[in-house]
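One protein chain is absent from this view; the other protein chains keep their places.
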Amino acid sequence: MGFRDLMDEVKLRWGVHPAGHKALTSECAIECMPLPERLTLPLAQHIGAPARPVVTPGQRVLRGQLLAEAVGAVSSPVHAPSSGRIVDIGDYPVAHPSGLTAAAIVLKPDGLDEAVDFADCDDPHGLEPAEIARRVAAGGVVGLGGATFPAAVKLGLGRRNPVQTLLLNGGECEPYLTCDDRTMRERPEAVIDGARLMARALGAEAIVIGIERNKPAAMVAMQSAAAAHPEISVRGLPARYPMGSEKQLVHFLTAVEVPAGGLSAEVGVVVHNVGTAAEISRVLRTGEPLTHRAVTVSGAAIARPTNLRVAIGTAVSAVIAHCGGVRRDVARYVMGGPMMGMLLPGTEVPVVKGSSGVLALVADEAGGGEASPCIRCTRCAGVCPIGLLPFEMAARIRAGKSEAAVDIGLKDCIGCGSCAYTCPAKIPLSHYFSFAKGSLAAAERARLKNESIGKLTAARSARLEREAQEKAEAAARRKAEREAAKRDAARAVAAEAAAGRPQDSQVSA
Amino acid sequence: MLIAVTSLTLIAGCLGLILGFAARRFHVEPPETVSEIEAMLPGSQCGQCGFPGCGGAAAALAEGSAPVTLCPPGGPALARALAEKLGVAADLGAMAEHEPTIATVREEICIGCTKCFKECPTDAIQGAMKQIHSVMKEACTGCGKCADICPTEAVSLVPLPTTLGNWRWRAPACA
Amino acid sequence: MSTYRKILREGLWDNNMIASQLLAMCPAMAVTATATNGLGMGLATTAVLVASNTLVSSIRHLVPSAVRIPIFIVLIASLVTLVDLALNAWLHELYKVLGLFIALIVVNCGILGRAESFASRSSVPRAALDGLAMGLGFTLAMVAIGAVREVIGSGSLFAQAQLLLGPAFGFLELRLFDGGALLMVLPPGGFLVLGGLLAAKRALEGARRRRGVVVAQSA
Amino acid sequence: MSEFLVLLLTTALVNNVVLVKFLGLCPFLGVSKKLDAAIGMGLATTFVLTLASAASWMLEQWLLQPFGLGYLRIVSFILVIAAAVQFVELAMRKFSPELHQVLGIYLPLITTNCAVLGVALLNVQEGSDFLHALLYGVGSAAGFTLVMAMFAGVRERLELATVPASFAGAPIALVTAGLLSLAFMGFSGLRLD
Amino acid sequence: MTAPQHSPHAHDGGSVGRVMAQVMLALTPVTLWGFYLFGWPAIWMWLITVGSAMLFELACLRLGGGGRATLGDGSAALAGWLLALTLPPWSPWWIAVIGSFVAICIAKHAYGGLGQNPFNPAMVARVALLISFPLEMTQWVAPAPMFSGLGPDPVAALERLLFSTPIPDALTSATLLGQVKAEASRGVDLLASLPALGAGVSDGVGHHAGSLGETGSWLILGGGLFLVYRGVIGWLVPVALVTGLAVPAAIAHAIDPAHHLSALHQVFAGAALLGAVFIATDPVSSPASAVGKLIYGLAIGFLTWVIRSFAGFPEGLAFAVLLMNACVPIIDRFTRPRIYGHGATAGRGA
Partner (left out) sequence: MIGHQTLERLRPTIPFQASMLALTVMLASAALSVADRATRQPIADAVARDTRASLAQVLPPDSFDNDPAADVLDTSDGGMPVTVHVARKSGVPTAVVLATSTRGYAGEIGLVVGISREQRVLGVRVTRHSETPGLGDKIEIAKSDWVASFAGRHLSDPETAKWAVRKDGGVFDQFAGATITPRAVVAAVKRCLVLYRSEHEQWFSVRKP
């Protein structure tokens, strides 16, 4: 293996090797965290349209009950993690760097944990592919790898593109995080089962499970669980960030590049996270929707780093308290991994379906510091998995030329942060890219608005014209009526007069 | 001297003939820039640019007497498109600062006079006679005409509220 | 400000041919190894500018646009040839110094530029004054560049002024030190000095604007 | 053959029109903000310079010298150059709008580019034969295009740099031109023969 | 609200200061060797160059509002250091100071400071000095090792530096390249005059005249290996540069040994190695992509050879670096790395 690692090191010309810090939690089995006082369940825990509440404040709900339904094609429902009463539906702080609030349902568990009747299924492998996808959708499963894309939508991709391969992403290349590692070690059968179900839904013949070589135990566990299934192969990945990124994974395992701006399904590959697979197996077999997830709680400031199975909606503060609180000054609270995770505005925000980690980092770990000018050392370009020139893009963006940054690939940037991680000048490169992508999106919104304004204006002038015409017509009609009336009157008079003497000439005038 | 004068004069005469001829023969109509530019403008005829509507603005742009940043509703996106079209450098500095605004109606003061409703170039204000009016966020360009005309000053322009949907990262501090 | 004062101000400073319009760069680089050369070239150019502006302005109504540029340029070329012949005949020493660049006054783009953008649209006196102002502004800039290059480059100022202005002006010549940074009298020096002077002009204007010393432009 | 190559290289590099001979500086500074524009200008100049070298050689050999009309040199050269440029521009606009898009807008600028007249006059001074005159024109134009492209490349990069306010724009462009010409001094004294 | 911190929330701990410090570390052996060879005047000259470079940096930062403190990162000191290594070892103080001024104030800060300069500051300064003061810049001394009693003591050396005392004829010596150029312009055959000269050069130890840091070839190579190992520089530019120089030199030498130095001499003489390892690798003024670096290195090597062989100057490295600096934006533009998912290999494959 040492030799293969070396070969990969030579072959791959991108990526970074951040300090893993995985030992903090890799031997901590996933333990169930008791229910907290309150659960805050945001309506948008996935990419796509927010779910629509179907409950009202004050209503009592049971575990697994549907709280909010999916709206439209790309959306995902929200279910109650336990029984209790709906306290409120309103805006609450969520895990987002802006510190803004978002619509959420607040549930106060009553501790009884009564569940609705779940429709379990003994042989989900007998289900039709479409039915698998339907049940996954109804179960509120989204990608647990962080992207939180509704899993069922991805399962439906097989219908549009022929998909040969399902890749299971056991990369978990982010430092600190070990929940995927633990899931593979503790529930290898569930992962394999879920993978086979997904492959069935997709119509994929082969399943490839990629695991970074820094997780030998997970590798062994998965290999033995997959042994019975010849269509499944378990492959080692070099431990390097961002190996877990879809494009890199696909390229490494299948030697195919996903075309720019395209989906991996276009090249016959669909990627899912191992945790997603395990959840899909559970959802299909028990019929219970997704209401809990495994979360790594780590960082040097956490008193007792570990892996937890947490009810969705649990406050980060409660999670941390459960892990013994913090024991050192916390520089940053982060949700997700340190490389792509987001800074938390505070700890009173809920764990959501996409939360793979909760980190309390001390200053030494968090990096940062004053940025200095770029010295064009090109390290950022060297590590970029996409082959971009981050320093050049950032320079263009700083000079106010975001479009010029698009010309050299801004839109291809996956935001992995490798560049910023490695930049000796500590330039917040990925911040620049998020900023530019944001302003381009805003410009696009403005353009669309402009277009619609054009239409609205045209509609208005059409309306005004129509109204004017109607008015004119009405006026003409009224006039005609008046005249007709006059004429009638005149005619009557005339008729009357005709009885007396003829006055034709007057009438015609 | 004679040679000098005649030979050069001859050459010049010929060249003049050729050039005059070429100017006539090779005459090319200038492109229809004005109408093209007008098509790019929002067309809301709001007059914020200081010209009598988008047509005037387009004419001024075409002859170069107005900056590409003239149209607030079009925003930086339009300015860039115009700069591209006209082949000039756009100084968006002044524009970037301009936060988008929309009109809001304070319902407690609104008397339902419908003046704003009639003034709005995009039909962004809804409501009818003697009813309280409200503004459609998606349609309002923030041109402020309604606010100007409102007899009770019930209409005012406010910055577009930030939501998770339109929030975006600010530029990094420096370096 | 009266229009005449404005024309003067524009030519000498605000719209200076070299410092603001970045025109006439070739002579500004090529003949400014010494202040004296800069002065000579400046004066010769000024003479041509005044004459060409006057001439162009006075025939502006007659000129058809299709042959406008050839006509202007022929006029300028003739004027330059006149200056060339005159210098060669009566100021031969100076002629040897300025050499090829007298001929190139023709294509000194500043001159045609003034003909096109100002003289062909203005009355004769205004055009003549503009020529004078532009020419003097040009001369000023030329002398400034030449002086800096000469001082740093060869440690002297107005060397051989007597060749240009006559023996009476020999006193202008100043020797400050021996040697100097050769670079300055060589091609790169010209660019560097003009770059530095422009930056200084900017800094000066910036500082003045900040201090608010400049009376409002409209006054 | 190699003699021609040497002549081309020496005129382009060693006696570079812009950086060493100081000709054509206005377009060099004016049309060099964008690499594409600079290359366009370079190509247009190449075209005109070649044309001008040929035309002026003929004028000189067939009219000015035989009749001793040296004093009409400037006037006649410039007349022919200006007319040729204008004619080419008009014709190009009519018959090849694409090419006109690329090169046309630079053509009028070239009439007032002293490199064109300068090279023509230098050719007379050198007493070159027709082929040499032509090569001299082409070499000068190649040198012009080369430094235009290099300079424009650097200026494009400067657009992104944090140049101090008093140096931004023209001053730093001039400093850059200075450093470029400093670099070209390396070729001084270059002898390939 | 303060701006939210963007990911990543981790950093590999490197800094610009550390990069510069590693380069300085790599420069230390060859510098100390230079001090040993050329004695106290060289030490003073180095001190003055580095010191004045830092002072000018400070002044420029102050003038520019002091917003960005790049004094502490050592880039100015490094630029000064490299400049000192390329100067004649016994240069007078004002050469050092003017050189630092040109490097820091003109070549670096007029462009906006660290990272913004298209041209290599040390090379701009060196060329500007060479052209401005050809006399002082071609005053070479023969090595007068530290404890041999040949060179002046510290005080005498400082006096010499401050009062620009002319160097006694006994101590001056020509450089190999200078000699070659002189012979060539006299039309003398190299085969006759060279053997005596060349020997000292190609052993790479540095017992011959030259600038402060260019003669100890093995130490330069050692520093380069260290930098490559630490990932501060890539191997591509140095190797390409040496190739671009050696290949044409070898060909020309094979054809006409009487007028062309051998490849070995070309590589070991003058600033070729110092330039290959420390100067052409300056990240700020070199291209970004691998192909670009290859072109850049090859072209510098080739131009160095052309200027050395055919132009008026005996050594062309500094000019070659500046010429190629000016080409970097064009090179960069046409050698952008392929972006994942764009171009030929994208799409359905294997």
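Note that the chains are named A, B, C, D and E in the order they appear, and that numbering of residues resets to 1 at the start of each chain.
Convention: contacts are C-beta pairs under 8 Å (C-beta built on N, C-alpha and C of every residue); 3 or more make two chains touch, one makes a residue touch a chain.
Computed from a prediction, not measured in an experiment: that's the story for all the values here.
The hidden chain, counted over the whole complex, makes contact with B, C, D, E.
Touch with the chain omitted from the figure is made, among D:V18, D:I39, D:L59 or D:L79, by D:L79.
Although one chain is not shown, part of chain D still touches it, namely residues 71-72, 75, 79, 188-189. Residues 1, 4-5, 8-17, 19-21, 23-24 are the ones on chain B that touch the missing chain.
Residue-level contact of chain E with the missing chain is found at 134-135, 138, 182, 185-186, 312.
Going forward, only the chains that are shown with their structure count from here on.
Relative to chain D, the chain whose mean Cα position lies farthest away is A.
Between the Cα centres of chain A and chain C there is a gap of 66 Å. Averaging Cα coordinates per chain places chain B and chain E 54 Å apart. Along chain C, residues 70, 74, 183, 186, 188, 192, 195, 199 each make contact with two or more other chains.
Under the contact definition stated at the top, the residues of chain E that touch 2 or more other chains are 4, 6, 68, 106, 110, 113, 116, 128, 131.
Across the complex, chain A meets chain B through its residues 44, 94, 96-98, 100, 102, 370-374, 397-398, 400, 403, 425, 427-428, 431-432, 434-435, 438-439, 441-447, 449-450, 452-454, 456-460, 463. The residues of chain B lying in touch with chain D in their complex are 3-4, 7-8, 11-12, 15, 18-19, 22-23, 25-28.
Here chain C touches chain E in the complex through residues 180-184, 186, 188, 192, 195, 199, going by the rule given at the top.
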